[in-house]
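Data first, discussion second: the structure below is written as structure tokens.
For this depiction, one protein chain was excluded, whereas all remaining protein chains were kept in their positions.
Every chain is named by a letter (A, B and C) in the order it is written, and numbering of its residues begins at 1.
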Amino acid sequence: MKSFIEYIASILKGLWTLLVGMKVTAKYFFTPWNHVTQQYPENRDSLVMFERFRGEVIMPHTENNEHLCTGCGICEINCPNGSIEIISKSILTPEGKKKRIIDQHIYHLGMCTLCNLCVKACPTGAIVMGQKFEHAVWDRALLTKVLNQPGSKIAEGVKE
Amino acid sequence: MTNEELQSYLTERFTEAEIKLGTQYVEMTVTAAALHETALQLKKLDKLSFDYLFCLTGVDYAENMGIVYHLESVEHRHVMVLKAKTADRVSPALDTVSDVWITAKYHEREAYDLLGIHFNNHTDLRRMFLDDSWGHPLRKDYVDEVRIVER
Amino acid sequence: MAFNIYDFTTLTHSIHVGLAESFSPVVATTIEWVIVGVSYLLFVALFGLFLVYAERKVCAAFQQRLGPMRVGPWGLLQTIADFIKLLMKELIMPRKADWFLYNLAPFIVIIASFMAIAILPFAPGLQSFDFDIGIFYLTAVSSVGVIGILIAGWSSNNKYSLIGAMRSGAQILSYELSVSLSLLTMVIFAGSMQFSTIVEGQRDAWFIFSGHIPAMIAFIIFLIAGTAETNRGPFDLAEAESELVAGFHTEYSGVKFAMFFLAEYINLFIISAVAATVFLGGWMPLHFGNLESFNHVMDFIPPVVWFFGKVLFVIFVIMWFKWTFPRLRVDQILTLEWKYLLPINLVNILLMALVVLTKFHF
Partner (left out) sequence: MSEIREVIINNDRLATDEYLVNMGPQHPSTHGVLRLLVRLEGEKVLNVQPHTGYIHSGIEKMCEAITYPQIIHLTDRMDYLSAHMNNEAVALCVEKALQVEVPDRVKYIRTIMDELSRLASHQLWWCVFGMDMGALTTFFYGLRDREKILDIFEETCGARMTVSYNTPGGLMFDIHPNFQKRVKEFITYFRTKLPEYDKLLSGNVILRERAEGIGHLSLKDAIDFGVTGPSGRASGFSCDMRKHQPYSAYPLVKFKEILDDRCDTLARYEVRILEMYESLSIIEQLIDNIPEGDYAVKMKGVLKLPEGEFYQRVESARGEFGVYIVSDGKKNPYRVKFRSPGFSNMFALNKMAKGHKIADLVAIMSTLDLIIPDIDR
């Protein structure tokens, strides 16, 4: 008799736990406006990434097409994956001195792990992390970028 | 036991071995021949009872190949490092300790895979991660001109 | 009676008379067959598509998602797009599969479902054939599908498929018992196996109300066993994706997969429709003993709406199960059947017999 009562009790208890679970799902079913889906391409206009979000390495330029990069190559040394290559060139300053400046700051986005070490190491703050995250392209070659814009020059007063 | 107690106890117990206090733990280096017996003793002795092997590392010391065992006693909560080295670089071989600590069986397979250290009496010595055609990449003399780009 | 406006008998009868007048009897019967067959096919295809869509939306709502939203407004055309995709997909067959059985299996499964659907009364006069052992026929036919599943699993030459098929076999054979016994309980109460009689018997009160405790127990058991018979979660062992990849239909692609898929949803519909018919009054409106005005208002809702409303309710409950519970293990499925459902069912039949004998019902 005792085992029979236990048998019945186990059935009822089991059913009860199932009902408790069903209550949880039902709660969400009947409040469909609380959904968590983000409809991505549609919400693109309102989608703002956090300011620290690491999407890619960029080199900000002023409106005079000036940047802060001296071409020192510290970012290149700090990069663990070899995704940065600095190509520098020599120019003659007005004073007649030879000076090495940046020619091309090449950035391989395809190899980058976005670890932030280059940005952290940059002594002049020339490169920062951009928030763009839509990097899909049809050709892998497009992932290799030159960060300094053509014709740009280093801003006045950047300490070398 | 504290490190100092452990060191003195080990020194008096294992006279053959070379025992020193490392940066954190007591380090004991034994010869390849004494390895298995030492491992058994370390686990069996009541005052030591190192029953938990938490890390097994194969290291290529350039002139010799070695295995580093990090041991802990669950009961006494002391930690020590056991090292065994073999000078044979061509076909290095050490005794397995997988019969002492089961987990060593798999860590030894990893060491065999990556460093090419052979373990005698190991029941299932196969490569862990890599294909048979690979060399042993964690050896210092490993060269791979295709896949490794030196900067 | 108000719901005679919605009676289909006159319509079907006039079609029959019209055909019989213009053609010879053989031709007329053939045309009738074709009409009936085509309308069932159309119904199944459309309702199947709708059920797939409904399942996806319902599960999305349970999971705080939106579900399909891209194809058509609110993703309404999603299943049609999916179906077109399945039609265009390449049919792949494993090299060492049994060619004949491999291709036969989806047809068996889907034909079994079609056979079962024929017996269901959708509305007065809207039932393709109505004979006196309707429930018996239904239980017989609905277990034919498992042969298709077994064949599919065996002929695919895939170990996962085989395990899935064997699980499915064990499961359906066991749960067939519970389905039949819980229906038997209601047959005792209704005093007939004919669907039209069963529906007529619920004119004043649905069986689940008039049969009170034993009917409710039978209803719960029928829901559980019915869910198990359609291979749906939490009893989806035959296609348990985290264990067997896709179970018995792992190796099927394209249209053949679509047939299994469709059959699953038709079976869901059949089980729900049977539950609605036997327990919830079929197309009968909701009536309360002597509330004349209330009953009258209820009569204005067409029987088809009543029927599909009830069916959709039961389908929703079964979906609710699926999207809430973890899957059972194979031995637990058998334990549940043989140690719980079967004894309860047998006791319940006795109880029902007592209720019928003592007339202790409404």
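In this text, a residue touches a chain if its C-beta (ideal position, glycine included) is under 8 Å from a C-beta of that chain, and two chains touch if they have at least 3 such contacts.
The model shown is predicted, which means the values in this text are computed figures rather than measured ones.
Visitor: What are the shown chains that the left-out chain touches?
Guide: A, B, C
Visitor: Among C:Ala28, C:Ala105, C:Ile119 or C:Ile163, choose the residue that contacts the chain missing from this document, as touch is defined above.
Guide: C:Ile163
Visitor: Among A:Val20, A:Leu47 or A:Ile87, single out the residue that touches the unshown chain.
Guide: Touches the omitted chain: A:Val20.
Visitor: Can you tell me which of C:Leu177, C:Val245 or C:Val356 touches the chain that was removed from the display?
Guide: C:Val245
Visitor: Of the residues in subunit A, which ones touch the absent chain?
Guide: Against the missing chain, subunit A presents residues 13-15, 17-18, 20-21, 23-25, 36, 49-50, 52-54, 78, 80, 113-117, 120, 129.
Visitor: For the chain that got dropped from the picture, name the residues of subunit C it touches.
Guide: Residues of subunit C in touch with the missing chain: 59, 62-65, 159-160, 163, 166-167, 233-234, 236-237, 240-245, 323-332.
Visitor: Take the complete complex as the reference. Which residues in subunit B touch the chain that isn't displayed?
Guide: Looking at subunit B, the ones touching the missing chain are residues 22-25, 27, 51-55, 57, 59-60, 68, 70, 74, 77, 81, 101-103, 105-107, 110, 114, 127-130, 137-138, 151.
Throughout what follows, only the chains that are shown with their structure count from here on.
Visitor: Which one of the chains is farthest from subunit C, going by Cα centres?
Guide: In terms of C-alpha centroids, the chain at the greatest distance from subunit C is B.
Visitor: Determine the centre-to-centre distance between subunit A and subunit C, using the mean Cα coordinates as centres, and give it in whole Å.
Guide: Averaging C-alpha atoms per chain gives centres 51 Å apart.
Visitor: Give, as an integer number of Å, the spacing between the C-alpha centres of subunit B and subunit A.
Guide: Here the centre of subunit B sits 41 Å away from the centre of subunit A.
Visitor: Using the touch rule from the top of the page, what residues of subunit A touch 2 or more other chains?
Guide: Within subunit A, no residue touches at least two other chains.
Visitor: Within the complex, which stretch of subunit A touches subunit C?
Guide: 11, 18, 21-22, 24-26, 28-29, 32, 34-37, 39
Visitor: Quick check on the complex: what are the subunit C residues that touch subunit A?
Guide: 58, 60-66, 69, 320-321, 323-325, 340, 344
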